[in-house]
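For this view, one protein chain was removed and the others were kept in their places.
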Amino acid sequence: MAAVNSLTPLAPAEADSAADPALARRALRYLVLMREVEDRIERKLYRQGKILGGVYVGRGQEAICVGAGLVAEPDDMLFPCHRDLGLFLIRGVQPRQIFAQYMGRTGGLTRGRDGNMHMGDLNLKIIAIISAMAASVPVAAGAAFACKYKGNKEAVFVFFGDGATSRGDWHEGINLASVQKTPLVLICNNNQYAYSTPLDKQMACANVADRGPGYGIPSEIVDGNDVLAVYEATRRAAAHAREGLGPYLIECKTFRMTGHSAHDAGSYVPDHMWKEWAEKDPIQRLQRVMLDREWVAQEEIDEIHASVRIEVDAAIEWAEQSPYPDPSELLDNVYEPESR
Amino acid sequence: MAAVNSLTPLAPAEADSAADPALARRALRYLVLMREVEDRIERKLYRQGKILGGVYVGRGQEAICVGAGLVAEPDDMLFPCHRDLGLFLIRGVQPRQIFAQYMGRTGGLTRGRDGNMHMGDLNLKIIAIISAMAASVPVAAGAAFACKYKGNKEAVFVFFGDGATSRGDWHEGINLASVQKTPLVLICNNNQYAYSTPLDKQMACANVADRGPGYGIPSEIVDGNDVLAVYEATRRAAAHAREGLGPYLIECKTFRMTGHSAHDAGSYVPDHMWKEWAEKDPIQRLQRVMLDREWVAQEEIDEIHASVRIEVDAAIEWAEQSPYPDPSELLDNVYEPESR
Amino acid sequence: MSTTYLEAIREGLIEEMDRDPNVFLLGEDIGIYGGAFKMTAGMLDRFGEQRVVDTPISESAIIGAAIGASFAGLRPVAEIQFSDFISCGFDQIVNYAAKCRYRWNAPVPIVVRAPSGGGIHGGPYHSQNPEAWFVHTPGLKVIAPATAYDAKGLIKSAIRDNDPVIFFEHKALYRRIKEDLPTGEYTVPIGKARLHREGRHISVITYGSMVHAAAEAADQLNAEGISLEIIDLRTLLPLDEDTILASVRKTSKALIAHEACMTGGVGGEIAARITEKVFEYLDGPVVRVTAPDCPVPYSPPLEEAFLPNAAKIVEKARWLAKF
Partner (left out) sequence: MSTTYLEAIREGLIEEMDRDPNVFLLGEDIGIYGGAFKMTAGMLDRFGEQRVVDTPISESAIIGAAIGASFAGLRPVAEIQFSDFISCGFDQIVNYAAKCRYRWNAPVPIVVRAPSGGGIHGGPYHSQNPEAWFVHTPGLKVIAPATAYDAKGLIKSAIRDNDPVIFFEHKALYRRIKEDLPTGEYTVPIGKARLHREGRHISVITYGSMVHAAAEAADQLNAEGISLEIIDLRTLLPLDEDTILASVRKTSKALIAHEACMTGGVGGEIAARITEKVFEYLDGPVVRVTAPDCPVPYSPPLEEAFLPNAAKIVEKARWLAKF
């Protein structure tokens, strides 16, 4: 299917992935694992006071990072946003490292230097966000430029929310990448809120995808709660990018099934939206598809959930044993050691 | 004529202004005056070393600020860019003040605090640019918000070049105004270069107007060398804004008939473009129209040019007599006097 | 009944909005949500959407729009959700707002409110103290209140001031400190420091959260016969040099404390002025107690080690007292 602009209907999941039970199984496991890890973080560890500071989860929108993440090759650089835990899992980061990160322990990716989703690993080519929304977009554009510079076939994936598209950095970054025709895949999770701010207070256009033409790049809208649809759209985008045709914008329509962060009940969200979107839950949905197509039996699904719970229990135990950083580390690594 | 998006052809000058000889006469006089003032600045005073620092002129694109400026009501706040001298003339700033400004004399609008086009007068509701391209766009959005806040029928006009549209501030400002549906008229002089950088190195879309839909606002393309066409387009935009329908983007296609600044010969511009656009000179063009339609006789046109030259000679003389600021003023007005 | 630092600022905002219809608020999530720290809770209902304006995530546009609205006669109060994000609107502050009056005589009566400071496990991007950048920017006024009384009085003065004011609110103080405020209306002058506590041996020149750390330190040191005089600057630009120098002339020793990291911080400027202007009065080196030169770490033991506190002030003061 050719890249299309935003006025086309939601892309259906009818494509080769729809005939790939193995892919669906992998997707399901990551969806379930992400959900479980974040439920524990937000609803257990945070409430138990074992995690201090901000907690942002991707409940209800896991299909976006999982669907897109399964397309990325290991050498493709990823720039997650603060609700894309699935990307870390797909890149091989262990749940125990994630719990340790949230608890500020040395077992976390940042050794306690930073918290929650502010983590990354350059060896795994997954880049830590800074808090400033959309700041990663120009940075990702630079990484995409490097692919072109080196003449390799890598692509760069950058993820952001609807709210981030209001920022100057979003514009400058996407404009630079478009002018340079670099392999940048832009994936927007449009979960209809930026913190408490609804879309109509953020943008006057109907869709984030409507912004693609202003950069002369293709953009398309996809059902962000359909992991296979996200996978297919991302494949189109990645192919476009690797062919040297430049950036490609995907808008994933979804909903944030939680407050902005653990301290926010989201009382400003009208009740009907919670109900409406609960029915579109990406995990339930994929499971239904897999059962309907007889790709799995219910037992297998239950077994996935059970094994994930066991893995997560162990990971939390490990993380709680992980030591806090020693205060003597405070000034390490502000600069490259030798150069000080 | 309804507001249209960018894919429509250049707006023709066929409209009521086309039947208004008096308007054409006023426009012609401002065009000629702006051209003469800037020719003296760039080609005489600067070369004589009487003006130090940067000199940016609007040669060849005068029709944009003059056509739009003639639409603005005295209470509409104007945010010129660095090639919009005509707006100052229309607001009643005297050529002698402009020469004094360029020469750093107390007779200039900034008393020598700032130079060249970095001038403004809050009483005349004409705002001084800062150098940072597009920084005025969010500021103008705030002024437009104030119109809505006060419930008056004023509109705000902000001017910028093609290059400025690459900046984050441009995006943030236009997005805010669009969300707030405030009376902001956005006028882009697309002169096809940002300093030495051609359009294809600045943006991947065909027209600046293609960016309108990303903000859910109307945008149109107009021939920027046709002062009557610019006038008509600006009238549509102003009417739209005053009706409470929100911002409106006008892209004026034009060309910068000079280097970026007085020290730049523009050697990077292909010869054919100079020739091609010389034939589209906005002054010649308006004069032809006026002669064809028998609105003026050649003598009257000659008389306009002659009287402008006399006015400008006198203005320069006055400015050269204007004293330099006294060093004792150096620290005045960093803060409000009493509050120090 | 006593008022918290946060409530005091809210009261100030409400009083000024009641007083002057041109005062309005803009920022992210300040409307129905009442702001990330609930500073503006209830204000949307009270003043309506026109005067409590939720914006897209665009700090540069928030500050720029405030400037533009001020040109049209309004008196905008912009909220930057965390002061860490003020750098996203930096150019609008340092190049636009700060220079208009000087360049072309255009006043820019805006207030930019920015919750700053650590101690809430916010990590590198929800804990910074960026005041020094703005103190190095002529044309701005910079305020950092330490008490509820001053917070209310200064936010009111800031709104009435005809120059751009950057107003740093220490987020760890929001709910931690409270006091009884006068029932009647009052303001606190910009540019005047406050003698927080009188003392004889060492002048502690400080502001924001460190005022309270200094007071704690003073209590401890009293027992040891070391008496600290605490100057709460309240305004960082313009600096109240007279009050600083008068105190040092009296005690002949100076300790400067701030939560921001040391190098290039406001403490350097203060130390320089003391050494330049009352050198003959000094009986010992001018010392600084600040955070070290690194980002604000997240993990509790690291943040604990990072933040200056009473104990670190006590230690330095003891050392200085021996001179």
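By letter and in written order, the chains are A, B and C; residue numbering begins at 1 in each of them.
Throughout what follows, a contact is a pair of C-beta atoms (placed from the backbone, for glycine too) under 8 Å apart; a residue touches a chain by one contact, two chains touch by 3 or more.
Quick caveat, the model's predicted, so the values are computed rather than measured.
If you put the hidden chain back, the residue from A:17, A:61 or A:175 that touches it is A:175. Set against the missing chain, the residues A:146, A:239 or A:273 yield one that touches it, A:146. Of the listed positions A:93, A:109, A:221 or A:304, the one in contact with the omitted chain in the full complex is A:109. Across the entire complex, the residue among C:43, C:61, C:77 or C:132 in touch with the chain not shown is C:132.
Interface with the hidden chain, as seen from chain B, comprises residues 52-54, 104-105, 110-116, 118, 130-134, 163-164, 166-169, 194-197, 201-203, 268, 324-327, 329-331, 334. Not every partner is drawn; the one left out touches chain C at residues 84-85, 87-88, 90-91, 94-95, 98-99, 102-103, 124-125, 132-133, 135-139, 237, 239, 260-261, 263-277, 279, 282, 284-288, 293-295. Although one chain is not drawn, its touching partners on chain A can still be listed: residues 77, 109-110, 113-114, 118-122, 127-128, 130-132, 135, 137-150, 156, 168-169, 172-173, 175-176, 179-180, 333-336, 339-340.
The rule is simple: only the chains that are shown with their structure count from here on.
Comparing mean CA positions across the assembly, the chain most remote from chain C is B.
Centre-to-centre spacing of chain A and chain B amounts to 44 Å, using the average Cα coordinate of each chain. A straight line joining the Cα centres of chain A and chain C is 37 Å long. The centroid of the Cα atoms in chain B and the matching centroid in chain C are 41 Å apart. For chain A, residues that reach two or more other chains under the stated contact definition are 166-169, 201-203. Contact with two or more other chains is made by residues 55-56, 58, 60-61 of chain C.
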